[in-house]
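Can you keep this structure in mind? I'll have questions shortly.
With one protein chain withheld, the remaining protein chains of the complex are depicted in position.
Entry: chain A
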Amino acid sequence: MNSIGKDCDELKKQYDACFNSWFSEQFLKGRTDDSACAPIFRVYQECVKRAMLEQKIDLSKIGAEYSTRSEYEGAGSSAAGGKQQGSKS
């Protein structure tokens, strides 16, 4: 699957390959340490954020809308919110 930014396609392909194997080989088997794909994720993220800026896609509005929804909070996003500042981005 392509990225929304044409020049991110190759990075996305590499990251997806890393994630898919981590997801099936590690995560589903109970090993939740996700540092294996972190370096490629960081590079890919920078590229996507740039592409979003260029295409004027604003996720922050949607993000705010979602965070007020109780159903999503029920799925554990309160914990996610607490760790937000420590995230990789």
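Following the convention adopted for this analysis, contacts are C-beta pairs under 8 Å (C-beta built on N, C-alpha and C of every residue); 3 or more make two chains touch, one makes a residue touch a chain; residues count from 1.
The rule is short, and it goes like this: contacts and distances are computed from a predicted model.
**Student:** Report the protein name recorded by UniProt for the chain absent from the figure; options are "Trafficking protein particle complex subunit", "Hypercellular protein HypA", "Ribonuclease P protein subunit p30" or "Protein slowmo".
**Tutor:** Per the UniProt record, that chain is "Protein slowmo".
**Student:** I need the residue numbers on chain A that touch the omitted chain, in ascending order.
**Tutor:** Looking at chain A, the ones touching the missing chain are residues 1-5, 8, 12, 15-16, 19-20, 23-24, 27-28, 30, 32-34, 41, 44-45, 48, 51-52, 57, 59, 62-63, 65-66, 71-72, 75-77, 79-80, 83, 87-89.
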